[in-house]
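Left out: one protein chain. Kept in place: all the others.
Coming up: chain A.
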Amino acid sequence: MKSAYYPLGTFVVFVLGWYAISILFEVPAYLLPRPEAVIERLGQDFGYLMRHAWVTTYETLGGFLLSVLIGVPLAFIIVSSSIVEKAIMPWLVLSQTFPKVALAPLIVVWFGLGIVPKILVTFLVAFFPVVISTVVGLRSMENEMLELARSMKASRFQIFWRFRLPLALPSLFSGLKVSVAFSVVGAVIAEWVGATEGLGYLLLTANANLDTALLFAVLAILTVLGIVLYYAVEMFEQRLIPWHASVRLKEVPAL
């Protein structure tokens, strides 16, 4: 648990800096609220905030799960067929330079105002890291490992399940961690277009009303949401690939 001291220390320094700035420069509250005002707001509107946070959470999870459900099999297909790879990989890469926010209004036009367009936008933002990291992972088998498998007369199926897939997990998980963080961003962006609830929607209304205390409260909740989801994936990773260096060698000296 000692490792928690460091980020907590950073947090304290951050809050103190926040105080110092708002007091020293006499920043008006509508620009930068005091930390206690934000905390007060969090307490006051707790139920209200949680209701919206819940909406954003399931949009995030929905988009993330969709990313995994589509991204991982897509990576399998890309790796096993060079034709598919050549046909879609350039488009996938190109699609990443495309601002997905710009698609949000279109998606609203197509799919209405409900949950579906939100999940779709989240998916668009979050699925790329899953695909890429899974592809890289599945390709990471060294030649010697393949020779070992072949020397035992492993079938293609066995090579995939017993060798390639386990070897891909470390890379896949680093992609999942990026993706889950992107999902939160995706859900917020999605709620900027045609939404009536969710933390993204709250951000917009708070902004319109110059209600910076609410704005900061929402940001705090978003941060917590992102951290919780990230560590949930990481916990899952530790259960699944305890043998991998990224998991075992947490306590390595800095470079």
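A few comments on the model shown:
The rule is simple: contacts are C-beta pairs under 8 Å (C-beta built on N, C-alpha and C of every residue); 3 or more make two chains touch, one makes a residue touch a chain; residues count from 1.
Note that contacts and distances are computed from a predicted model.
Missing chain, UniProt name from the options "Fructose dehydrogenase small subunit", "Nitric oxide reductase subunit B", "SirA family protein" or "NitT/TauT family transport system ATP-binding protein": "NitT/TauT family transport system ATP-binding protein". For the options A:Leu65, A:Val116, A:Met145 or A:Val185, the residue in contact with the chain missing from this view is A:Met145. For chain A, the residues touching the chain absent from view are 142, 144-145, 147-154, 158, 162-163, 166, 241, 243-245, 248.
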